[in-house]
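Apart from one protein chain that is not included, each protein chain of the complex appears where it belongs.
A and B label the chains in the order they appear, each numbered from 1.
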Amino acid sequence: MPETLPAGVTDAVPANLRRRSRGTFASRGGAWVVGLSVLVSLLALLPIAYVIGVSLQTGWATVVTLVFRPRVGELLVNTVLLVIITVPLCIALGVTLAWLTERTNLPGRRWWSLLATAPLAVPAFVHSYAWVSLVPPIHGLFAGVLVSVIAYFPFLYLPVAATLRRLDPAIEDVAESLGLKPRAVFFRVVLPQLRLAICGGALLVGLHLLAEYGLYAMIRFDTFTTAIFDQFKSTFNGPAAHMLASVLALCCLAMLTVESAARGNARYARVGSGSAREQRIVCLRAPATALALALQLMTCALALGVPLLTLCNWLIAGGLPVWDMAELLPALEQTLLFGVAGAALTTCAAIPIAWLSIRYPGRMQRALESCNYITSSLPGIVVALALVTVTIHFARPIYQTTITVLLAYLLMFLPRALVSLRAGIAQAPVELENIARSLGRSPARALWLITLRLAAPGAAAGAALVFLAITNELTATLLLAPNGTRTLATGFWAMTSEIDYAAAAPYALLMIVLSLPLTGLLYHQSKKTAGR
Amino acid sequence: MNTLELHALNKTYGTHRALDNVSLSVPSGSRTVIVGPSGSGKTTLLRMIAGFEFPDTGRLSLNGQTLVDSTHEVPAHQRLIGYVPQDGALFPHMTVAANIGFGLATKGNEKQQRVAELMDSVALDSNMAERWPHELSGGQQQRVALARALAQQPRLMLLDEPFSALDTGLRAAMRKMVAKLLADAGVTTILVTHDQSEALSFADQLAVMRQGRLVQSGHPLDLYRYPEDEQTALFLGDAVVMPARIEAGWAHCDLGRIPVNNHRNNSTAQIMLRPEQLQLVSLLPSDAEMSGCRAVVTERDFSGNTCTLTVELQPLANGDQRGRSLLVRSSGMYAPPAGSAVHVSTIGHAHVLSEP
């Protein structure tokens, strides 16, 4: 049987018969991947270690005096009230809007859907800047709740809408056939299926509420983060700031636990290639349609109309002089620099962990991931404080440099890159790589030609999300930015601190313009995936 | 000359023994099928040959060249072994032409020509070249995967359940086409499947695996006629298995006295007959005593060209004990009706199964 062997292959033992490396994934160069993942996760533990370390260092007596005092009680009450009022309101608004745009025949559904996502392009502190300009006396809990709901409801709207889109209508059909009325079908069949999306979105809103500084500072509502900031300004690195940070960190962890319990055993749905089934649409009668449209319009007006109008007002009032290019352009450049560099660094750091979670899932990998997850729930100010303390005492060369800022961004935003990256790598199963190897490509070439190419869109999406987060980031940048640097966010903040609202307007406008394309990306992405 | 030699391969995952001392020789140019139930280790074995897994102990050599032994290994990308997995696994970000051409070292016109040739050989229309994998049907995807693997003119082709994802009607046609294609190319092929009819029809050499062990290997007909044990027998097709007493080339069982291929004396064993070895004849009262035994048709399952009859044998000993029930196949049109008395006779030898 004549079998022509291709040139170069003989029957003799070839010279490329290499020495066997016995054993597991780890010994086959996977050690690098594991090592990098561990490194990143250890970094992520820094803020937690700092919080614990400083508490231990301060001494129990001081801790008691600093933590158990009326002021902290005040802050705790404020924070708790804020959370327990805002989150349910966000849920109600998010679910209602999602249901209206996904499951009814409301006219202009696609536009309402887009408009419900758009408020994400406006940074939270710009929302409160707009409201304070519009209604100067506005302050306190009411203002806090109002602006928070407006700024954060899209975090609930997006996953709920995405899940509604992918629900199997057969389940609802069966429920109806078993005698449930339409309203009962919604509450007993549809809503429970939204549990995951609602939990995830509510957690996100809650964590933002705890971490946000600019929004509450402007409307004079004291929360832990504003108090930590005040302490920081007064004592730089004093124990009181650390103690407040510890309490705040505990609140975040508590929130994580609550969400985990609420989620129960349910698993997040895998991104599947399910066929798009015909969803049942509810036809709204005229009065209901009018109500629905009114709700949509009102939300739109409050969430988009107010900030945009106020901005326009200020820009017109300020005229050309407020466009101080000598200040604006460097700030823009700096923001872009931080954004791109931060996004690249964070995405690269996420690669080993995402790799492990798809290719070699297991207990260790899950533990590594939770380290990152926990740290990213901490507010930016705690992370920044931790880094300031650590770099001053142990890593002086990088103190007050761009590296520290980027590191803070990495710790804060890693999970955003991780989620998208995971989805991307999942698009490139190991089987494809194996086939490429069987077709003569070396393992490295196979990785490059197949896996990385397929994972690239996921990586890009993750990087885009991190970029969006960085352009709007205020607190950590305020604390960590090197001498003489100013981003759009910190520039905006400096202007508003001087009550120079007109001068702040160009900064706000630029931030919104930068955020718009990425918000569009988020919207587009949510249309493709179901609640993760 | 044997193309592929597997010698005492062992692989353990934690506490689970995936491969247990597997040895096999694959002759050059032949089609070997490794068959077995899920979890029997056949896919692990295939991946080991391809180079995606490595054995704990044992030796693997191709055309006299050692691919794996206790001290050395050749990495997958240097083995020149084609691999076609279950669902084709086409690269989703490349067109059909790019997929097929992936393994080719040439460029430009030469490459295009070769790709066209390959597409032709797997009966793919040339206008499919610029299509994307998700635009193709299952059968088309499988053919592209085949062409892709053949492009590099491999020394060995490995097919991992390639037809199981296809519709039943398509399966047989694809099987025939692939068999012809590989025979024309003269490539040694190893196919893994859990489908016994596919295994029996495709193979020159059949190997049965169970729980990591290679239970039996040889010509399909030999395995079919003379399986090692009951499980293998049942796996390769329907079988009638019953206890019998062997004596000097004859088995005494419920069917009476049947010749066997084993000359043990005075021992009890299980014997096996294939359904096609049983013949039914309607019994006329006037029929004289014939060899074989009497039975009554208790159930009749008509399915077109065949009729599956359940017959209850006349009990050997007198008593209340009911006789053994057997399934017998008969032609659809001439099957005796239910309740009728029939005479069951056997053709050929019964096979004595080894002790489990």
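The rule is simple: contacts are C-beta pairs under 8 Å (C-beta built on N, C-alpha and C of every residue); 3 or more make two chains touch, one makes a residue touch a chain.
In the analysis below, contacts and distances are computed from a predicted model.
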| item | value |
| --- | --- |
| Candidate names "MoxR-like ATPase", "Heme exporter protein D", "Iron ABC transporter substrate-binding protein" or "tRNA-specific 2-thiouridylase MnmA"; UniProt protein name, chain not shown | "Iron ABC transporter substrate-binding protein" |
| Among A:282, A:329 or A:499, the residue in touch with the chain that has been omitted | A:499 |
| Residue among A:30, A:53, A:443 or A:457 touching the omitted chain | A:457 |
| Sole contact to the chain not displayed, among A:85, A:315, A:340 or A:426 | A:340 |
| Where the missing chain touches chain A, by residue | 66, 69-71, 74, 136-137, 217-218, 220, 222, 227, 229-238, 240, 336-337, 340-341, 344, 392, 396, 399-403, 427, 453-454, 456-457, 460, 483-484, 494, 497-499 |
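Convention: only the chains that are shown with their structure count from here on.
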| item | value |
| --- | --- |
| Gap in Å, rounded to a whole number, between the CA centres of chain B and chain A | 53 |
| Touch list for chain B against partner chain A, complex | 28-29, 47, 50-52, 54, 63-66, 68, 70-83, 85, 89, 91-93, 102-103, 105, 148-149, 151-153, 155, 186-188 |
| Touch list for chain A against partner chain B, complex | 1-6, 9, 11-14, 16-20, 427, 429, 431-432, 434-443, 446, 450, 453-454 |
